[in-house]
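What follows is chain A.
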Amino acid sequence: MNELFTYHDMFSSKGPEYIIIIIFLIIIIGFWAFVNMNAKR
Partner candidate 1 sequence: MAGEKLETVAVAAEKAESPKIKSFGDFIDFLKKELKPEGSIATPFNIISLPIMLLGYVFIVLRLASGLGKPITNLSQQYPWGLWIGFDVVTGVAFAGGAYVLCFIVYILRAEKYHPIIRATVLNGFLAYLFYAGAIVLDIGRWWNIYNPMVGNNFGVNAVMFLVAWHFFLYMLAELVEFSPAIAEWLGARKARKILGAMTLGAVIFGITLSTLHQSGLGALMMMAKSKIHPLWYTEFIPILYFVSSIFAGLSLVIFEGSISHKVFAYQLDEHHKEQYNDILVGLSRICAVVMFGYFFLKILLVVHGHAVKYINTPMGYWWLLEMIGFVLVPCFAFLRGAQREDTALIKFAAIITMIGIILNRLNYTFIAYNWYVPLSEKYWPTPIELTVTASIILTEIWVFRWMVRRMPVLREPPAWAKAMGHD
Partner candidate 2 sequence: MRRTVLFLIIGVIYLILIAAGLGMVYTAGEPVPAKEREIAKPDNKISIAHAEIFGKLERPQVIFDHKKHEEAAKSEGCGTCHPVNDKKKLLFSFPKDVKGKDKEAVMRAYHDACIGCHKQKRIEHKKSGPLVCGDCHQDKYTLVKPISYPVVEFDFERHDKHVKKLKETLGKDTCRQCHHTYSFEEKKLVYKEKTEESCYYCHDLDKKRGPEVAAIIKVSAEKGLSMQNASHQECLNCHLEIRKKKGEKEAGPTECMKCHTGKYKTTAELEKIPRPDRGQKEKSYIYVENAKLKGVSFNHQTHQKYSKTCMACHHETLKACKECHSLTGKPEGKNVNIAKAYHDMFSEHSCAGCHSKQTAKKECAGCHHNIVAMDLETMSPRKDTCALCHTGKEPLPMPAPLSTSGLKQDKIKEVTVKVLEKEYEPAKFPHLDIVNKLAKISNDSRLATYFHRNIQTLCEGCHHRSPVTTEAEKNTPPYCRNCHMIVYDKEDLNAIRLLTAYHNQCMGCHDEMKIKKGNSMVFVEGGRCAVCHKKKKAGPAELTTVKNQRVYNQNKKIILNRWRPD
């Protein structure tokens, strides 16, 4: 019940989320290179 009478920041996790997204976007570049790399020929 107490969420009716107390404040809690429901967006408290947003910061980390953005960080993860940024990390993802950075990694994806390297990953993409890795995907297109070809061991043979």
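Everything that follows uses one rule, which is that a contact is a pair of C-beta atoms (placed from the backbone, for glycine too) under 8 Å apart; a residue touches a chain by one contact, two chains touch by 3 or more; residues count from 1.
Candidates were picked such that all candidates are chains of the complex that A comes from, given by their letters.
These numbers come from a predicted model, not from an experiment.
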Contact as defined above, complex as supplied: which of the candidates 1 or 2 touches chain A? 1
List the residues on chain A that touch candidate 1 in their complex, please. 12-13, 16-17, 20-21, 24, 28, 31, 34-35, 37-40
